[in-house]
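One structure is given below, encoded as structure tokens.
For this view, one protein chain was removed and the others were kept in their places.
And now, chain A:
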Amino acid sequence: AALNDGLRSQVSAALKEGRVAPTELCQRCLALIKSTKFLNAYITVAEETALKQAEESEERYKRGQPLGILDGIPIAVKDNFNTAGIETTCASNMLKGYISPYNATVVQKLLDQGAVLLGKTNLDEFAMGSGSTDGVFGPVRNPWSYSKQYKEKSVPKSHSEDEESNWVITGGSSGGSAAAVSSFTCFAALGSDTGGSTRNPAAHCGVVGLKPTYGLISRHGLIPLVNSMDVPGILTRCVDDAAVLLGSLAGHDPKDSTTIQDDFKPFELPNLTDVSKLSIGIPKEYHAPELSSEILALWSKAADLFKNAGAKVVEVSLPHTPYSIVCYHVLCTAEVASNMARFDGLEYGHRSDVKDSTESMYAATRREGFNDVVRGRILSGNYFLLKQNYEKYFVKAQKVRRLIANDFVKVFRSGVDILLTPTTLSDAAPYTEFIQEDNRTRSAQDDILTQAANMAGLPAISVPTALSERGLPVGLQFIGRSFQEKQLLTVAKWFEKQVQFPVIQLEEVKRHDSDVFQHQKSASFS
């Protein structure tokens, strides 16, 4: 039995049977967080509160009254979700030291179900980026950079240079959460997904990344990037775990008027044996020119997998996909400009010492508080919202967004159940290479395969599929119908089982943690 096999079947069972105690689990994770500090996955580690929560959980297990599957499970939360009493920074100078007085609904739900909150994970400043390289606390390193698989295949340079220049990015903006799950420092993590911010790092870090349907999970307490596209994301080691997390988070929230009115019924995923009734759509527009041949090959291999198993695999067209990026750029920056207006240094966050006038204080506060990426988006967004530009840009972009959403509606109406696409154009780039391009160019490129799902509000999941020639993870994406998460996850689970994605072999970590990880060693670090 391996911890990798899932929360429901393994970890929860182990806790219930007393084979492992919540405090023990928590301490292992905390130790591992320390030994993987170089990954820079966490901004804040809430050691004290985590241990307290674990003790409380332990009491419940002793009384035989655990709160559910998540009781005692160590989790991590992206640092753009409000956590009462624990710093929430958005990786920005603007919110450095900011302690929120309240919990985001998703955080509260996890705590209410006994989960142990280990800490807050790193990201691009205010989730604006696709590399997790542009936060004030520095870039996140992809755990796979230190894996046996990558080291064996990457071109060996001089030995000392190796580690420092060869490490690859996690993708982003939820790179901290993806790295945290991938390096076994937690069992699941929350990310956020506006244009691919959960799925992209999930793909690069070899974990499952789920972006649920817009409105299925409350955004209350998630510091917004683009309100009309933001969705709390779920990062786990397997599809089953994603379903567990979804079940614990989804449903109406009176504090978020955009959530569904109904309650959500958690589900367990069946083991699909027959896919012959399934129709898988392959959108031809996702065959982007920038798509690496390696990923293209994996994509068609995956399509063949379905075909060979008896599923119907059809090529479909989402004709407005090419306009998605430009459209996204306008809508995203406009909302960013608006959402960031509240950071004026008055009520909370950074306040500049410049005191010449209220206006100069605002200006200095915002100049000092935001990085270039954030300021650049605010500038473009305000430009698009100007009276003389509003129709030309914002309204037009909204119309294009509607066309993009309609593309999906048509495809699904034609009988397609699930769309299969790549999640990323290539495997993770080395940091040194990644930063050659600016954030905007990178985001525009990297979001290309993921953000249409946000535009349409559809559920999508990235499932780790295989290792690239360089020994780095590659994920493929499934996009489902609105609120049809069960179908989407069921198919993803079947796929996951077929591809048998390899477990990361973290020699480095293993060496540091040979003692604390005896339990996991055989399973996780084989």
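For the reader, a short list of remarks on this structure follows.
Here is the rule we go by: contacts are C-beta pairs under 8 Å (C-beta built on N, C-alpha and C of every residue); 3 or more make two chains touch, one makes a residue touch a chain; residues count from 1.
One rule holds in what follows: contacts and distances are computed from a predicted model.
A chain of the complex is left out here; the name its UniProt entry carries, from "GATB amidotransferase", "Thioredoxin H2", "Trafficking protein particle complex subunit 3-like protein" or "V-type proton ATPase subunit c 1", is "GATB amidotransferase".
Of the listed residues A:E47, A:E87, A:D256 or A:E437, the one in contact with the hidden chain in the full complex is A:D256. Within the complete assembly, A:R342 is the residue of A:K301, A:R342, A:R367 or A:R413 that touches the hidden chain. Among A:K78, A:K109 or A:R219, only A:R219 touches the chain left out of the display.
Along chain A, the points of touch with the absent chain fall at residues 81-82, 88, 90, 95, 100-102, 104, 219-224, 226-228, 254-258, 261, 334-335, 337-338, 340-344, 346-348, 358-359, 362, 382, 385-387, 390, 394.
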